[in-house]
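With one protein chain held back, the other chains of the complex are shown just where they sit.
Labels run A and B following the written order; every chain starts at residue 1.
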Amino acid sequence: MKRSKIALLIALALLALFPLVGATFYTELVTKVMILAIFALSLDLLVGYTGLVSFGHAAYFGVGAYALALLAPKYEAANLWLTLGAAIGIAGLAALLVGMFVVRVKGIYFIMVTLAFAQMFYFVFHDTKFGRGSDGISMNFKPEATIGGVNLFDLGNPTHVYYLVLVALLAVFLFLRALLRSPFGRALQGIRSNEHRMRSLGYPVYRYKLASFAIAGALAGFAGYLSAMQFGFANPELLSWHQSGNVLLMLILGGIGSLYGAVIGAFAFVALQELYSYVTTHWQLLLGATIIALVIFLPGGLASVMGRFKRTLVGEPEDE
Amino acid sequence: MDFYSFLIQLLNGLQYGLLLFLVASGLTLIFGIMGIINLAHGSFYMVGAYMAFSLSVLTGNLFVAIVLGIVLSVALGVVLEWVLFSHLYKRDHLEQVLLTYGLILVFEELRSLIVGNDVHGVAVPAIFNWSIPLTETLSYPVYRLFMSAVCVLLAVALYLLIAKTRLGMMIRAGSSNREMVQSLGLNINLVYRLVFALGVALAAFAGMLAAPVSSVYPGMGTGVLIICFVVVVIGGIGSVWGALVAALLIGLADTFGKVLIPEAAGVTVYLVMAAVLLWRPEGLFRRV
Partner (left out) sequence: MSDAILATTDLSRRFGGLMAVASVAIELHRGKLHAVLGPNGAGKTTLINLLSGDLPSSRGSIRYKGDDITRLSPDRRSRIGIGRSYQKTNIFQAFTAFENCRLAAQSRAPRPLAIATDALRHTPVCDAARKALAAAGLAERGEWIASTLSHGEQRQLEIAMVLATAPEVLLLDEPLAGMGAEEARRMVELLKKITPEHAILLVEHDMDAVFAVADVITVMVNGQVLESGEPAQIRASPAVRAAYLGEDAGAGDLTERGSRA
C-alpha cells in the first residue's frame, strides 16, 4: 500500500478513536475543526481545482447555518434529515444565484464581487427582521435524527455529534475525490490550468464554473448546518469576511489543490489560532504577521513548498 | 419628501460619494497601475481617521493634525511599499489577497494596542462649525460643504496630475508596460512607490476629512473598503473617471436608500452593483 494511503488511514483511525480518550472539551473542539475542514474542502473545489478565488465563501456557510435556525420549529426539535437536505439545497441555490452574476467576471473582479455579495448576505442577516438581527438566532432544541419514528442518535451528546461530523467529513471528502476524477472534475481542472484553451476546445466554460460555484456553495452550507447543529445557534458573524479570509488561509496552510491539504489546513489554522490566543489577547496580530510572512518568504509561492506542484490531477499515479 | 429635505439628502449623497471617490481612486490607481489588489486599503482610511483624532488631541488643532497626518501617511505608504508590497508585483491574486488580508489584521490589532477600541469624536474646526439655514427648521452644515469642495479640488488635481504631467505620463505608461518604461531609463520603482504613497495618502486624508462627521471607530476601515470594492467593480477597474461616476452613484443610492427604505439600508448598494453587473459585467468604464 502506498505510504500516503497508510498515513491517511492512520489519521482516520486516530480521529475515530479520539473521543474515547479525549475530554469533552477537546471532542467538541475537534468536531469544530472537522466542520471547518468540510468548509475548507468546499472552497478547495472552487479555488484549488477550478481556479476561482472567492473571498465570499462564508456567505454559503452562513446560509446553511441560518437555514437550520430558521427552519427549526420553536417548540419542538427539527428533523435532522429534512432540515439538512433543505439547508444544502438552499445554500446551493444561493450560490447558484450569486454565481450567475459573479462567474462572468474574472481575476481581481471576481475576488471583489464575491466579497461584495457576501457582505450583502451579511447585511441581510444582520439588519433585517428576516435575519433577526445582530444577535443571531438560537435554537431551543437540537435536531433529532429520527427515521420512521426511531431516534438514531442523540445530538445533545458531543460524542454522537463528533461521529456524525466525522462521517460527514469522510462523505464530503470521498464525494469530492470522485467528482474530481470524473469528466466534469477534469474539465474543472482544465479550466484552472488554461481557461482560454478549454473554451477554444469547445467547453462551455461559464456553465462549468457556475456548476462548481454552486456545488462549492452547497457543501459550504452543509458545513454551516453542522455548525449550527453543534452550537445551537446561528449569527451574522458566520458570514463575516473574516470567515471568508480564514477559510482561504486554511487552504494556503494546507496546500492548494489537494484535498487532504484542505483538511490539514483546517487543523493547522485552528492550532495556530489556539496557540496565538493562548499567548496574547491580540492574537490576530500574530496571525496577520504569520500570513504575511508565509506569503513573502516562501519562494515561488506556497504551492512549490508543499511539494504538490508536480501533482496536479487527482488520480495521477502518485496521488491519494 | 419636500424640496429642502430632498436637497439635504442630495448634498449628503454627493458628499459621501465624493469621499468614497477619494478612497476608491487610490484603490483603483494602485490596482490599475501596479496590478495589486490591496484589501488593506480601508485600513489606511481608518489610520487617517485615528491620526486625525490623536494628533488633534495632541496639537489641539485639526488643521495641523491633518497636515501632519498627510506627511505621516505618505511616509507610511513609502515604507509599506518598500518593505511589503514590492514583493507582490509578480505574485498571483490569491497571494496578494492573503498578504493584504494579513495586513488588515495587523493594522486592526496595532490600532487596538496603541489607541484602544473606543469610539471617538473629532471636533469640527471652529471656522466651519456653523450651518446654512434652509428653512425654519432645516439647515445644512458648512463642514460637509467644505468636505465636498475639498474632494472636488482633489479630483481635479488628480485629473491634472494624470493627464497633464510627466509623472502622470509615467504612471500611465507604467501601467501598460513595465519593462518598456524601465528601459527608457525611468525609475519604475520610484514611480510605483510614489503611486502607492499617493493612494495611501488619499485614503488616509479621506479618513481625516470624514472624522468630524462620521466619528472614529474600529470597523470603519473594513466598512469603507467593501463599499470601495463595489465602486471599483461598478466603475471599472483602472478607470479613475469610472470610479468618480460609480462613487457618486453609490453615494446617492446609499443615502437615499437609507432614508427611503431604512430596513434594507445596507443592502441597497449591493443591489445597485448587481444591477450594473447584469447590464455591464465588466463595469461601466472598463479600461484595463
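Criterion: a contact is a pair of C-beta atoms (placed from the backbone, for glycine too) under 8 Å apart; a residue touches a chain by one contact, two chains touch by 3 or more.
As the structure is a prediction and not an experimental result, all values here were calculated from the model.
A.B. asks: Using the touch definition from the header, name the shown chains in contact with the chain that isn't displayed.
C.D. replies: Touched by the chain not displayed, across the whole complex: A.
A.B. asks: Which is it among A:L41, A:A58 or A:A187 that touches the chain not included here?
C.D. replies: Considering all chains, including the one not shown, the answer is A:A187.
A.B. asks: Of A:Y49, A:F101, A:Y122 or A:Y208, which residue touches the hidden chain?
C.D. replies: A:Y208
A.B. asks: In the complete complex, the non-displayed chain touches which residues of chain A?
C.D. replies: 178-179, 181-187, 190, 193-194, 196-205, 208, 211, 310, 312-313, 315-316
Rule of thumb we're sticking to: only the chains that are shown with their structure count from here on.
A.B. asks: Where the CA atoms of chain A average out and where those of chain B average out, how many Å apart are those spots?
C.D. replies: That gives a centre separation of 33 Å.
A.B. asks: Flag every residue of chain A that touches chain B in the complex, lowest number first.
C.D. replies: 47, 53, 55, 101-102, 104-105, 107-109, 111-113, 115-117, 119-120, 123-124, 126-129, 241, 245, 248-249, 252, 256, 282, 284-285, 287-292, 294-296, 301-302
A.B. asks: In the complex, go through chain B and note every residue touching chain A.
C.D. replies: Contacts found on chain B: 31, 37, 84, 87, 91-95, 97-99, 101-106, 108-110, 112-113, 222, 226, 229-230, 232-233, 237, 263-267, 270-271, 273-274, 277-278, 281-283.
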